[in-house]
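With one protein chain held back, the other chains of the complex are shown just where they sit.
Each chain gets a letter, A, B and C, in the order it is written, and its residues are counted from 1.
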């Protein structure tokens, strides 16, 4: 294939990727966008396979088949509630793949036209080493993120003395190794670099709390995008540059959106240690607050909602944990059949990844035009009869608006306190991710529904059927 | 200057241009955006001046000074109500400049590295010829647009028999000339091409009605952007490609927005002949409708508005003609001082260019947060006491929603008919640009205020002061 | 060795040298061709493909940037795009640049004047309009 034709096809692939992201601007165009993405990837792979020097098609096909099969099976089997950890897991693979590519390049630079073994162009070597470092950090970092999200290790931030000092020291050694590598071109330094950055990935992410993991995953995603840009410069391949920039912007913007919605600085997330005490504790009323709360049963909740004119559902992380979305939908169907106007209100950081709640509700066949973003619905709470908060906590906490000393002060919240009645469905009195008590629980117009989200929803459904 | 450095500076200039348009996304960032635009242009010119082969700085400076002085004087003197024709006039100059550059290139191709006289690369020659054609059409087309908007010639579409045939013939001859030019490289064909396309520009735009001129100007703007892209390909200059794409998209999108807001296809605008009978006639009640209308005085209007809770002002082309915006603002100030809630509603094609009304209101120091777009305010008319329509007509005509046979059927309108009272300030009963009678005039809750927009506003102001 | 023989030998040697030189020249030109090709490939395809890449990306940028312009500022947008479309002044400067004064230089000069009217006029009108959109107290 002429270099012009392949450049043209790579350009077409880039456009496909842009269209893939563009499609996500609306649910109706999103599936078409995804097809664009697949076509783009097929174009990219096909064009590369047609390049001169690529002959071992058997091996390549084998690799694609193995990887494709694994990916397909995982993707088809995974539960939608396990999405955050899945993204983290997939993400670690990108990091590892980048490390492998960098090592392969180092040992066979002539295949990429950047020099010969032991005499690689310095600019390429720098890009290569940075790519390796970013890849390795992404790999172990994402593994930690996966383990925390999956519950394999405690979501609690692991803080120990001198950790920032240690990380700084490792960071410095990375720079030293980079310089040594470029001056001597000795492979040993590359291997040490890999080892150090793998370690660094662990250490950087361990101290960060479980619920900050989505920010971390997005951030790593962004970094790997920029690393791909770097490789694109080395190989003078515009496809890599464009795709890298898309991925890089996407990760950066998602991180920004999350930090903004939590009212925390990006730096404070990265430095870790947040939520050390507060991660959602075990079930049961273990709040250390002696004040009385009004608590009710499923029957009470059913009665209240059935007689309401309008109900707004506020889902949170607890709904995902309990996989309560389907039962919730049943409950809402019954209410709607009774003429109650029901809508859903989604906070930008409800759950454990951006858009988490939207996907779960969509899974339960909730039409997306009943689901509203925070900005769209916040002013409507005042005219709402009943707000049904299911497994959410921080995102409704009025301390974010009233208490300048609260760690979540300044975070935009769903102002459910304006509603006539608030029902809080959670297992006990424990705090949410941010570890702060929620004043709302003690208000007069609040009724707590203690129990697992799914079981309680089932009770309410039963009650509604018999009312 | 090394070619790398100049490429870098051109890139910086491109980014400046992008930032210039980006700044226009909000009034607060717009001035900064404009500065970016100026910096970008300075960079572009400075970088080119530093290129080897450019030595006659005296001549160049002279040219810049003459042009700059003329431009500055015009820009500072022009009345804001004359904006549409100013844009058209400026635009014609871009077209003429493009023709000059193309001719210069043809007679000295070696300065641009595209060959030598009589042996210019064919691809470059094609781009050059197309650039010339687009430039020439833009020039005469914009001159016609200017003349129509300025009132130098009638805004009425000039339709004559066989015009489409003639245009098609001229278009075909352009293609023939292009082929001849490329095969023989004889300058005579270029000159004939210039002559034919100048004529074509006249003929294409003459049959289009005055109020469609903004669409035409935008369209020509878009074409000249794409022509700049073509020149960018010839000279392999990314600055020209990027800027051309920005200008091209901008023109295309503005044309699209206008056509959409008028519910007319782009093709029908270009084919011309629309509004042949309807251009706003002379003052006086010359409508050919015998039905009675309720007409009122300035005192009546003042009384009605003063006692209203909420007033929405709907400005249109008539306000621009009468330059009534300042008096209008005075009137609104008096109303606001009396505790009336006053807002402005702007239709996307009110006036004679996109954003025309916004600029005039801004000129009269109306804060932009009192000014609402159609989509933002349309549902509020129902709860509005008085709508004050000043010099607007078509954009309020309910026939657009109710009468499938009306030429404006399907055009989105400001639904002022929902308000309790509608005041219509215009000189007589004549129709608006689209030439259709407005049912609203005859409704019970409508009061006509006959007179020049400015004079009537003055009367209302006086009345308000004495009420 | 006869003188004729010597002359023949010398001519032969000279011819051989000339042939060598031809070969070298052709090799060099081949090298030059290859070098050009290599550069072309390195830059992800020919200049045309590069231009196309830039064009397509710029169209995307233009699309998004312009749709993000608030409708209230569509008039200034027209003025600004008018001004920046005068970037073809770059071509005019090249035409007017040389020291001698021929047809091309005169055309270039005219184009400079016209473009400058537009640049100054466009930006200043835009600035005047935008000045009016300042937040009122």
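In this text, a residue touches a chain if its C-beta (ideal position, glycine included) is under 8 Å from a C-beta of that chain, and two chains touch if they have at least 3 such contacts.
Please read these numbers as outputs of a predicted model, since none were measured by experiment.
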| item | value |
| --- | --- |
| Full-complex contact with the absent chain, from A:157, A:298, A:354 or A:412 | A:354 |
| Candidate in contact with the missing chain, chosen from A:8, A:94 or A:193 | A:94 |
| Candidate in contact with the missing chain, chosen from A:141, A:157, A:210 or A:225 | A:225 |
| Touch with the omitted chain, as defined above, among A:233, A:266, A:303 or A:409 | A:233 |
| Hidden partner chain, residues of chain C it touches | 1, 3, 6-7, 9-10, 13-14, 16-18, 20-21, 24-25, 27-29, 31-33, 35-36, 39-40, 42-44, 47, 50, 53-54, 57-58, 60-61, 64-65, 68 |
| Touching residues on chain B - with respect to the absent chain | 3-4, 6-8, 10-11, 14-15, 18, 113, 236-238, 242 |
| Residues from chain A at the interface with the omitted partner, ascending | 13-14, 17-18, 20-22, 24-28, 30-31, 33-34, 37-38, 40-41, 44-45, 48-49, 51, 53-56, 59-60, 62-72, 74-76, 78, 80, 83, 86-87, 90-91, 93-94, 96-98, 100-101, 103-105, 107-108, 111-112, 217-218, 221, 224-225, 228-229, 231-233, 235-251, 253-254, 257, 346, 348, 353-356, 358-359, 362-363, 365-368, 371, 373 |
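Everything that follows uses one rule, which is that only the chains that are shown with their structure count from here on.
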| item | value |
| --- | --- |
| Far-end chain from chain B, centres as C-alpha averages | A |
| Intercentroid distance (Cα basis), chain B paired with chain A, Å | 46 |
| Gap in Å, rounded to a whole number, between the CA centres of chain C and chain B | 31 |
| Touching two or more other chains - residue numbers and ranges from chain C | 48 |
